[in-house]
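Below: the structure, in C-alpha cells.
The complex is shown incomplete by one protein chain, all other protein chains being positioned as in the whole.
Chain nomenclature is as follows: A, B and C, assigned in order of appearance, with residue numbering initiated at 1 for each chain independently.
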C-alpha cells in the first residue's frame, strides 16, 4: 500500500466498514452527445472500483498476469453484469464508486457496486468475476486471495 | 437509407428475418493488457448494433436530439443491462452483433442482443431502453417509432 | 473550488509554480493487448489535465456549454496536437499529468503537457486549443478567462 504514503494518498480510494469507495471525476471522455455520461462509461468506473479494492487488499494485477514465481499468468475476468441506470450524471460531477463483496464461491466472486453522487445512488450493479488462467481455465482463488477477500466480505448483505 | 446506395453498402449492417446483424472488427482500442477484448468494449459493440438497427428502421438520433419541427430534444437511454460473457475475443477477430426486439412497452423497449464469432455466441445481453426528453421525462414512443419497431418485433422469442 | 474542501481534496490536482499536476492511475481500460498503455489513452489523460487545470482556475465547462446568463454556448476545442511517446506505461502505474500554458493568443491557447512516472517524462505533448461557440465561431477569450490564464502563464518556457 505504498500509495497511501505517496503524494496522492487517496488515489486508490479507501476501505471503510467492509466497503471500498473511490472517487471518479466525469471528464469529456465519459460523456456523449446527449450531454450526459455515456452508459458504458459506468462499466469502466465499476472496473476502476474493483481494481482499486483488489489493490488495497494487496493483490497486484501485474503480478497475476506476469507472475515472478513461474506460476501460470492469470487475470480476473468478468462473467456477468447486471446494471440499473437510475439517474444521469454530467461533465464535472464527482462520483463515488462503492464496492462490496456479496458472495465468495470456489472460483467466483460476486460484488455489489454503486455509483453515488451526493449520497444518492445513480447507478447500481451486481458483477460476477472469476480468476482465470491465460489458457482459459478457472483458477481456485488461492489462500492468499480468499483470505484477503474474506476479511472484507460483507456478512449482512 | 442512403447508405445502402453509397460506397459502403454494408456499413449499417442488415436486417434479416426480424434480426439486425452488423459486423465489428476488434481493434487495439477494444483490447486490454490481458491480451483479449476488454469487457466494457462489448457494451459499446451492443450500442453500435442498436444504433444501426434504429438507423435502418429510419429513425435518426440526430433528429431526435435536435428536432427540426420544434419538438423537445429526446434520446434513447439505457435503463438496464444484463450481460453474460461466455467466451473471449481477440485482436483482429470479426464479430457480429445480432439484435432483436423482445418486448415493446409504452415507453420502453427490451432488446435481446448477442455477439457472435463464426456462428458461436460469445456474449449475450438483454438491454432495456427508454426514449427520454432532455428534461428527463420518459416519452411515449410515437406512432412512427412504434410502427417501425413493431414491423420488426420478433413474435417468437 | 469546493472540491478542495470535500472528502477528496486532491481530485482536481494541484497548481504549483505555474504548473498544474494531477495523478492518473492506469486501469484495464487504458491498456491494450500489447500489455501496455494504448497510445490514445494518453490523449485522454492530457485532456483530464487541461480540464482540471481550467477547473482550478475557476472556469466551468458546464457553465460554458449551458450559460446561465444567456450567452451563446461555448466549449474549448482542440485545434492541434503534437505528441511524442518516449517510454511505455503499464497497468497499475500511477502517472502524473503536468500542464502549463505556453502561449496565449487572442482566441487560442497553447499548452505544454507531460506525462511523468517517478519524475521521468514518458510522453510529451503540445496542444493548441480554441474557445468556440456552438455555431463554430472562435470566441475571444473574455477578460475573466484571460485573467485566469495569464496569472498562470509560464514566463520562462
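Convention: a contact is a pair of C-beta atoms (placed from the backbone, for glycine too) under 8 Å apart; a residue touches a chain by one contact, two chains touch by 3 or more.
Treat the numbers as computed from the prediction; the structure is a model and nothing was measured.
Within the whole complex, touches from the chain that is not shown fall on A, B, C. Touch with the chain that is not drawn comes from one residue among B:23, B:88 or B:138, which is B:23. Touch with the hidden chain on the side of chain A covers residues 28-29, 31-36, 38, 40, 90-91.
Residues 33-35, 39-40, 43-44, 47, 61, 65, 75, 77-85, 88, 134, 136 of chain C touch the missing chain (whole complex, contact as defined above). In the full complex, the hidden chain is touched by chain B at residues 3, 6-12, 23, 25, 27-29, 35, 44, 47-48, 51-52, 55, 60-62, 65, 90-92, 94.
By definition in this document, only the chains that are shown with their structure count from here on.
Interchain contacts join each chain to each other chain, per the touch definition above. Shared numbers divided by all numbers used gives the overlap of an interface; between chain B and chain C this overlap exceeds half, so the copies present the same residues. Per-chain CA centroids place chain A at a distance of 26 Å from chain C.
Between the Cα centres of chain B and chain C there is a gap of 33 Å. Chain A has residues 35, 44, 47, 61, 65 in contact with two or more other chains.
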